[in-house]
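Left out: one protein chain. Kept in place: all the others.
Letters A, B and C name the chains as they come in the text, with residue numbers starting at 1 for each one.
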């Protein structure tokens, strides 16, 4: 049980599992933070044909390094197209050309509704979060939405404090504990990561999850996946630290 | 009376008079046809600082020749900016940056309302004219509107057959007979071209015009104005023939 | 994206343009794809709804050839010359057999933009106090939810097929244009199918060296046809000039239905392809349309590793 844990971190497992979900996908709208590293790992592994779309106005990015921000100069040089944000959000996203929108989240409920705005009351919040950015329009206009986030009783909640983005189009949620898919509007656990028990998982969320067939645990990261994360994508451990 | 007529044509007088009205203007939206030659003459004479805007998506054009069409390649090479038509009509025209919109017309009434759509009934017209193009939005959004057209009882009418563009913002109308300015919503004759009598003019329109001080006739074209038209702008006589 | 979409004009039209389709061959004076229009005539498509801001000679020819049922437009003429006589013959008096749907230029651009953005309408400051909303009931007033004066709305326009001409594209359909941009980008993003016809097929690296120059990603392009001079008598900035002599000649050719039909027989039905049309025009005529160079200069994107 503790053997795989010595080989990789929970963050690495989460990023690898999220990247694998992108196999065979064509066009992905890349959100800031964890989605950024997961999508760039996917393009180097299971989805070499994946076209990366950045809200900053880039289609077909070929980042030579993992950008810290999603508006980095490396996503521009060598890209297929650079457009105004009006055209990126209007013609590409709202126009229906995005297969997968990849989002992070601070809070999520069992239906996949996401809060990235405030913890507490909106007028005088306990914690002021970044807000929507492009998330609410990605959640409404991408054909399907993937979510990657660390889960805990404070992030996997019965009631989110603010509905920033709707869960209607979410198809998969990948966390540091396991993988969920949407089943009739509710998240269903379909895989536990190595070393994570169902009890561990239940202790890390505020509701009792619907559980599918979890007899097979998530295949651990391969050496190549770990090498890409550690040597190429995140040598400074910004995402995995 | 017949002496000036031997020296220049009524079309040349009309174009020259229209060009002179552009003195001191800053930004002009150039319509197809007669406005095109009048504005290009103005830039070579009374309005060297005039910025030419073409609906095709050009700001600050420096045409090296008189374009037959208003989408000619010579308006692009050496221009200040080329934009999509969405931005040209949206940000420049509707955005309020155009001082003068310069239009032609098939029919006009005393209030400056213009018809460029049909002669006769709309459903089964006697003559199908080009239609609005950008005219209806130029008439509504340019700060002031100039009109250049040949006048006759069929073009200067009591009732236009179709209202393509409103006359609210028209400030001057230049014809082959004289020059009119708007006075409290109605055209007022302010100058007769050389060799044109008030009787000639009245015979060339369907209503009795308000007449201002016409004691001074329109100064005839200078040799330089005629040289520019005949040698540089319209050697083939497309506009002046 | 790296799989090739390069095909012939004959195959592109055969596969992607169908009887009854709503078709937009866009390009404002610049880059009007006459080569595609002529192939559609040769393949005898019928009942098309043709959309263009300026129907221009290309639609005058297609309408004379009988491919169209309806015309959606904003300015109907031969710029600087006069009328489109073939269109007038089927729109005036009792001869009115062609259905018309009429807007202004900005109205048409806004319709394509709404189509590209999947918006149910687009608002604009046009048409106030004019007869256009009466002539076309699809132009409707709309109130702002913030009060203030009323504006007008136009509905989205999403063609079945949009055909554009461009200076260059790669085999995947990533397309770059300079000079007048018209509303080709909006018309293409709004369409179900897109055919891009180019002067020059270039390597993907040429496109990626200047991504700000790209107007369409291959993602929205179904076919790439390499057809140099495919826009003649329209023009391609930097490649060849507008053949104004032909635009002037067309006035006489098109005044009479018989002489127009004879022209179609000789120049469209009488040639199997664009290359035959060009051979018929002759090198001298084409050479005279070549401009002298005016380079844009290069900018530096920088390599970031």
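In this text, a contact is a pair of C-beta atoms (placed from the backbone, for glycine too) under 8 Å apart; a residue touches a chain by one contact, two chains touch by 3 or more.
Computed from a predicted structure; not experimentally measured.
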Of the chains you can see, which ones touch the chain that is left out? A, B, C
Of B:45, B:74, B:124 or B:171, the residue in touch with the unshown chain: B:74
With the missing chain put back, one of C:73, C:112 or C:178 would touch it. Which one? C:178
What residues on chain C make contact with the chain left out of this view? 118-125, 138, 140-142, 144-149, 151, 153, 155, 167, 178-179, 181, 206, 209-210, 212-213, 237-239, 241, 291-304
Interface residues of chain B toward the undisplayed chain are 27, 49, 51, 58-60, 62, 64-65, 72-74, 76-82, 87, 90-91, 94-97
Residues of chain A in contact with the chain that isn't shown? 32-33, 36, 55-58, 67-73, 76-78, 82-86, 89-90, 93-94, 117, 122-137, 140-141, 162-166, 168, 238
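The rule is simple: only the chains that are shown with their structure count from here on.
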Please report the minimal path length, in steps, between chain A and chain B on the chain touch graph. 2
With centres defined as the mean of C-alpha atoms, identify the chain lying farthest from chain B. A
Using the touch definition from the top, which residues of chain B touch two or more other chains? none
Going by residue number, chain C touches two or more other chains at 113, 185-186
